[in-house]
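I'd like to ask you about the structure that follows.
Apart from one protein chain that is not included, each protein chain of the complex appears where it belongs.
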Amino acid sequence: MRVGIFDHMDCAHSVKALDGCDVVHGHTYKVEVVVEGELKDGMVMDFKALREATKRAMAKYDHKDLTTVFEVPSAENIAQALFADIKKELPGVYSVKLWEGYNKWAEATR
Amino acid sequence: MRVGIFDHMDCAHSVKALDGCDVVHGHTYKVEVVVEGELKDGMVMDFKALREATKRAMAKYDHKDLTTVFEVPSAENIAQALFADIKKELPGVYSVKLWEGYNKWAEATR
Partner (left out) sequence: MRVGIFDHMDCAHSVKALDGCDVVHGHTYKVEVVVEGELKDGMVMDFKALREATKRAMAKYDHKDLTTVFEVPSAENIAQALFADIKKELPGVYSVKLWEGYNKWAEATR
């Protein structure tokens, strides 16, 4: 069984290689974290704990300029970095999906 | 190919073991049911029939106090119970995903 939560973070970013995306702008990123596991006392894990772990991982990026954190702050690279960070805390993490704004996303899966 | 529909149900619930969730409150649950199958006359199945089967399964919980139905009315347990009920009627059901409110969910998959 899988459980998931999503939350948001607000960052500045630009991608030099992409025409129209090379000027610093920003996004409200939606971040969905999914955990797979067996049920224990009727739960895979407490949603609140999953949200807190997600917020801890997002803290590195939320309200930051991502060009100072990533060489290429693409949705793919951010999703992958969040996945790696969350995995340290939650080995059962199944995927991290990151929407760059509203209608485009990247998903890193176990 | 997969087809899915989603609908909603409104229930009261509480989870004793979870701090902050142990007082009776309620959620508008979003319920997505997915069926996998081959195309027949261009369809896996009629969306209307899928919605009706979903509504029949939700009737056990909609506008009820889930603490009288489940020992632990977690999203995981409700999703699993809906999956089991729908499977009796639709053996091709692939998954049931249940959002507890807006931004957290559990998914039972075949």
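Which chain is which? They are A and B, in the order written, and residues in each are numbered from 1.
In this text, a residue touches a chain if its C-beta (ideal position, glycine included) is under 8 Å from a C-beta of that chain, and two chains touch if they have at least 3 such contacts.
On a predicted model such as this, the values are computed, not experimentally measured, just so you know.
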Sites on subunit A contacted by the missing partner chain, in the whole complex: 17-21, 70-72, 74-77, 79-80, 100, 103-109
Residues of subunit B (touch criterion as defined above) contacting the omitted chain: 1-7, 39, 41-44, 46-48, 50-51
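The rule we apply is simple: only the chains that are shown with their structure count from here on.
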Angle of the C-alpha superposing rotation, subunit A to subunit B, to the nearest 5 degrees: 120
Inter-chain centre distance, subunit A versus subunit B - centres from mean C-alpha coordinates, in Å: 26
